[in-house]
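With one protein chain held back, the other chains of the complex are shown just where they sit.
For reference, chains read A and B in written order, and residue numbers begin at 1 within each chain.
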Amino acid sequence: MKKQKKYFKSPYIKGNEEYLHNEFSEKLPLDGLFEDDKQLSSTATSRRDFLKFLGFSTAAAVLSSCEAPVRKSIPYLNKPEEIIPGNPNFYASSCFEENVFSSLLVKTREGRPISIKSNDKYLFNQGGLNARTYASVLSLYDSSRLREPQDKEGVFLENVDKKVVDRLTKINNQGKQIVLITPTIISPTAKKVIALFSKKYKNVKVVYCDSISKSGILDSNKDCFGDRFIPTYEFQKSSVIVSFGADFISEWIDTGHAKQYGKTRTPGEEMSKHYQFESLLSLTGANSDKRIPVNPEEQLKCMLYLLEKIEELKGVKQSVNIQLDKHQKILDVIANELWANKGKSLVLCGSNNKDEQVITNYINNLLDNYGKTILTQVRSNLFSSNDNDLDIVIKDALDGKVGAIITNDYNLAYHYPKSKEILESNKIDFKASISQYLDETASMMDFVIPKSNYLESWGDFNPYTGVFTLQQPTISPIFETRQSEEILLNWSGDKTSYYNYLKKSFESEKKNWNDTLRDGVYIKQQSEKKYSFSVNITKHINNCLNMLEDKKEFICLYSKSSMGSGLQSNNPWLQELPDPISKTTWDNYLTISPAYAKKLNLKNWQVADGALNGDVVDLSFNEQVYRLPVYIQPGQAYGTFGLSFGYGRIKAGKVGNNIGVNAFELYDGNQLVQKDNFSIKKVDNMEHEFACTQISHTMMGRAIVKETSLSEYLKDPESGNEAMKFASYKGDVSPSELKLYEEHKPAMHFWNMSIDLNKCNGCGACIIACHAENNVPVVGKEEIRKNRDMHWLRLDRYYSSDMNKDLAAEQNTGAIQMYSEMEEASSAENLEVVFQPVMCQHCNNAPCENVCPVAATTHSNEGLNQMTYNRCIGTRYCLNNCPYKVRRFNWFNYKDNDNFDYNMNDDLGKMVLNPDVTVRARGVMEKCSMCIQNIQKAKLDAKKEGRKVRDGEIDCACETACDTGAIVFGDILDKSSRVVKEKKDPRSYVLLEELNTQPSVFYKTKVRNKKV
Amino acid sequence: MHYKSPVREPLILGNKDLHDITVDIARPIETKANRWWWALFAISFAAMLWLFGCIAYLIGTGVGVWGLNNSVGWAWDITNFVWWVGIGHAGTLISAVLLLFRQKWRLSINRSSEAMTIFAVVQAGLFPLIHMGRIWMAYWIFPLPNQFGSLWVNFNSPLLWDVFAISTYFSVSLVFWYMGLIPDFAMIRDRAINPIAKKIYTFLSFGWSGRAKHWQRHEVISLVLAGLATPLVLSVHSIVSMDFATSVVAGWHTTIFPPYFVAGAIFGGFAMCQTLLLIARKVLDLQDYITIKHMEYMNIIILVTGSIVGCAYLTELFIAWYSGVELEQYAFLDRATGSYWWAYAIMMTCNVISPQLMWFKKLRRNILFTFILALFVHIGMWFERFVIIITLHRGPLPSSWHDYSPTFVEIGTFVGTCGFFLVLFLLYSRTFPVIAQAELKTIVKSSSTKYNKNLHYLDAAELEKMNKINKKK
Partner (left out) sequence: MTSNKVIYGLYDDDDKIVNATKTLVGKGYSINEVYSPFPVHGLDTAMGLKYSRMAITSFFYGVLGAFLITLLMWYIMVDDWPMIIGGKPNFTYGQNLPAFIPVTFEATVFFAAHLMVITFLFRCGLYPGRGVFAGSNKYNPDPRTTDDKFLMEICEENPKKIQKIEALMRETGAIEIQIGEYKVKKRRKKITIKDYLKNNLNGFFRVFKRKKK
């Protein structure tokens, strides 16, 4: 190196031809390097160079050690052409679980499904996803899924198919029954497979089970129309809706109803009027214009009285004559309104009792709603179970007629506890379960065959008459699993993969497979049978009258939007999703009305750290005793106890096990209401710890959710939203006019979000969508209890209060007493509920930004408040100074931490993480970013294509998730955008305007369809 | 030359001359510690260890080990911070403001109260550090460009103002204190027999020789430092109060905070002076220098500042009502009647009512009463800060209302700091000249009973009593 350097010269320099022949004109100084070290030491440079290298490499080592830890990343051996690292792919697919059908788009990154949204190609108006469907993507990565076929002892089974087939044929030859228990199947091809299966083994009995049965409706229609089916309901066409305990917004027969219902809730002349008779405070009741709390028997009476009134109005002969002690006046009003809106109304009933459903049908028929708001020709195939089928199976089994029982993706032992008897007994010589989990049922079976998740499966669905969708896998099976169709197919002797089978059967459609697969949905004319209504009403009325035993206490079973029937109870997102009404997480409890609680001397109270505790009761039912905490629920009917399905799992997995009681054990005769042989006893000196995300009940008379009545609104669109004025030297001005300095000029975009409180029904799907998009951690019950939930987007629920300022002024009540009374929710009769989604308001005068000493949270010139995680030192000053309290602090390390053993603590669960969003470290503040990653993506796409960002192009998780379109996100500088229209609306207002934080999020007044 | 007021009580009892003072001040350093000292030291040392344990656990696990939540982001941590900073103020005030006002009685207490300041600020400084989610990034609060480019600090943030205020306050007080110490170290040095001690004190005394010119400069810088420290001490607690006053939280956003906090700080600080000196004068028997008269003077200041604080509370309430701002009104209603009403009650009793007893001369001059009352003031001032901060538990949106209660870690940390503080003070009391003897000697002529017989006749009876006490030992 010390030697003088020679640079390579072009060989074409004249007179230097020897370059052409011999590249290195002089000898390379290699000799000596490899010869004796004497020469080596003589070269003065070597040691110094060595030191240089040494120094350099040390420095390099030091530098590299300062870097963030290096993680495994394995490059593609040969890259799949459709995958571009960093770009998401969307696949149209469908999901049918727990009788909820949804057509969806699956977002995948590098071959991993990471989130779900509804398929916009699916135009059939019953679209819409619920929270469980959004969360199902996490269930795909559930580490407690079955990984391989196994037997009772959990030992791996070699070529299980052969074994099964042998056993089945043996049983078949014995002439014994093979019972296949499966949930309702809406897939034509799957039906074919089952046909094939029952053809192979002659004596096969297929039992369709719906965990929460709708047999009542099916049977009632059989009586009225002579065919067992569920019609489709056209809420968007109905201007008067009367529901007797049907929670159609959250959990009735179709998730799409919420969307349709939302369409009728735009304030104006044609805004629908919604009456709700119910025992528990359901989401639907909370959204109704007038809610009448009644216990189940009163509810039935009211229905009969309504029938009487309608008949009277129609002038047909009175089939019933019933006396009501109360609610008579309101029912007269309702009857008249219904009659006035003949053919534009709906009467619904939530009961699973045939007779009640028949009455409902009858009323609807009197109102000529069939064919207009209730379509009998377009049927919904989502439910098909028949209540007494299982009882028969049990009987047969006990008689020894049943040789084999196979459950397909149905948790028999959990949903139908009676069945344990036969599953435990050795009366059946072959028991197999096709299941995703080693659940209560599978753990009792001889053969457990793992089933693929729906995101790993093929399929075709026919949810409604004429509507067909396709299901395609978005990831190759993670474990050694097959989808149940394929398993059955193989057992029936057909060795082809289900994919080919499906494709073959699709050929009959005469459609292009790829296009259909891309769209995920296709329409096909199906023969629409005409039905004529004819029923002997008196019989059913008499049955109903016999049901009126004048009972005082009732157990009312319901299902939460988060848990449903408990299929996904091992999903931490859902466990931590607060119940929309009670705001309680991770818990199953007995709800009871405040008045009745006082009677039974049951209490809820706050402990020192502000968390909620409650008394515990022993609920004895059919000689069984269940220990349950009591949650006091305003607005609930006197004398009713509410209990939710979906809990009390014992074999769900580390997250879902041993939470509360299995309500299916009280689901006697598939009736949601139980009045007989049960009793409640308070357990002394024992208390239960609840984990609520909201403790307080009311708005304390503050204008947080601004509300008005339709009549007022029609008079003055600004009613309830009167402009706030401050007295100033300029005269009375709005807070935003009082400025110390001028605002910053916005850049090309200025993002705003509008939230219509009239459309928001509080379902909470947006929360789960936000979790999936932004890697929001799960913190568990203890932390939630300490008010340390990490939800970037929370849904505030406020009850109305009987006390208000004007009243206090009249009665000249003192301030202290007034406020203490304001904290109480109103009495059940006149309780009203409002919901308000609150995320970071992205204030343009953000209090949080000013106070951060290290400028970790600053404002973008596009109107967004941005959090710089890796700059945050965690002083929590911003949190204190945030009037909306939307900032979330990482109190602990929530990832790779055994104290928080949820999806972020195992490698499989981590696969759901969105690679575009940082996983936040301990001690760092975080909050809603308006899905900045998607904003950037949209901007880049637009830039590449040399256009402006299109309105609605940006995928804000909560906006996309909102079926009713309550949330609208857009660019306020783009004059044509929807959000500009929303902002111009006289109903629009910003939260806590008096603080003049100038949020980029604004709300729209809630309008209730009532007179004042 | 020395102006002698006929109606002044002596500030130095027991017929002391210059040499006696030297001997008395040097005694604690040259003799062994007594049982009292060791007992106190053992207790506070244990508490200090507990503190470090709690901090280790906190940093190892996360801020979640405290009881804080999404609504209440600060509670005990910042309460303690403000409390300790407040305590710090009396020291600077005594040495600076009273120097400017030429109050001779400051001389026998200023050294210790300055020491108290330094040690209190050390405790205070702990909390802003350990309350951080990522303490290992704490250096980011200094104006350094960060490693990812020139991302600097945010000078809009009151928390950053705190950083400057507290560090300036600490360092300036330290320097002020040390400049005063140099001549006294020199005195110890010249008396020291043990060669190592001599070396150490020589080192500490910066080789002070007491030349006339040096004394002249020394007096000038003392005066200037006092002049600087006075606005500083006022500014520091004003800035601390701005952590709250500049926010939008109802109940925090209050323009009265700066003066109110300063008054409160002096109030609490003097109480702490009382507590420490009452112990010190007993343990180090300095009754001749820290006399009943000194106690009385301080009690009068406690009375005055206590009344100021009381006025501030009432003003707050009035303004809340008068403003007509609902959130503000509710915040104060909630303080008085909400889930933390007891804290409010304690605050009112200890800070507003109890100091009023100082109107009685008998109580003012009663040592035991003074001691107990000082403790009351500590409690009251702690709860004042707690009451203010806990306002967070009910913000503008009822949906996010949530109460708070501390965990053992928070309690341990607070008790621990008290221990740490005492450890420092006890060590100081055995190794430092606890009274500014050089300065004290300047007033011997005017205020010692020896030289100035005509000091006596004002309530001679008590004087007798005091002299008796002195004879006893």
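The rule is simple: a contact is a pair of C-beta atoms (placed from the backbone, for glycine too) under 8 Å apart; a residue touches a chain by one contact, two chains touch by 3 or more.
Not measured: the values here are computed from a predicted model.
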Of the residues B:190, B:296 or B:326, I need the one that contacts the missing chain. B:190
Of the residues B:132, B:239, B:347 or B:388, which one touches the chain left out of the display? B:239
Options B:155, B:318, B:341 or B:359, residue touching the unrepresented chain: B:155
Which chain A residues touch the hidden chain? 741-744, 843-850, 855, 858-861, 998
Could you pull out which residues of chain B are in touch with the chain that's been left out? 1, 17-19, 22, 143, 149-156, 160-161, 164-165, 167-168, 171-172, 175-176, 179, 182-183, 186-187, 189-191, 199, 202-221, 223-225, 228-229, 231-232, 235, 239, 242, 438-439, 441-442, 445
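Simple rule for what comes next: only the chains that are shown with their structure count from here on.
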Any idea how many Å lie between the Cα centroids of chain A and chain B? 56
Given the complex, residues on chain A that touch chain B span 606, 608-610, 694-700, 702, 704, 783, 786-789, 794, 796-798, 815-816, 819, 836, 838, 847, 849-855, 868, 870-877, 879-881, 883-885, 887-893, 921-925, 991-992, 994-995, 997
The residues of chain B that touch chain A in their complex are 61-64, 67-71, 73-74, 128, 131-135, 137-138, 140-141, 146, 148, 151-154, 156-160, 163, 243, 246-249, 325-327, 329-330, 333, 337, 339, 392-393, 395-405
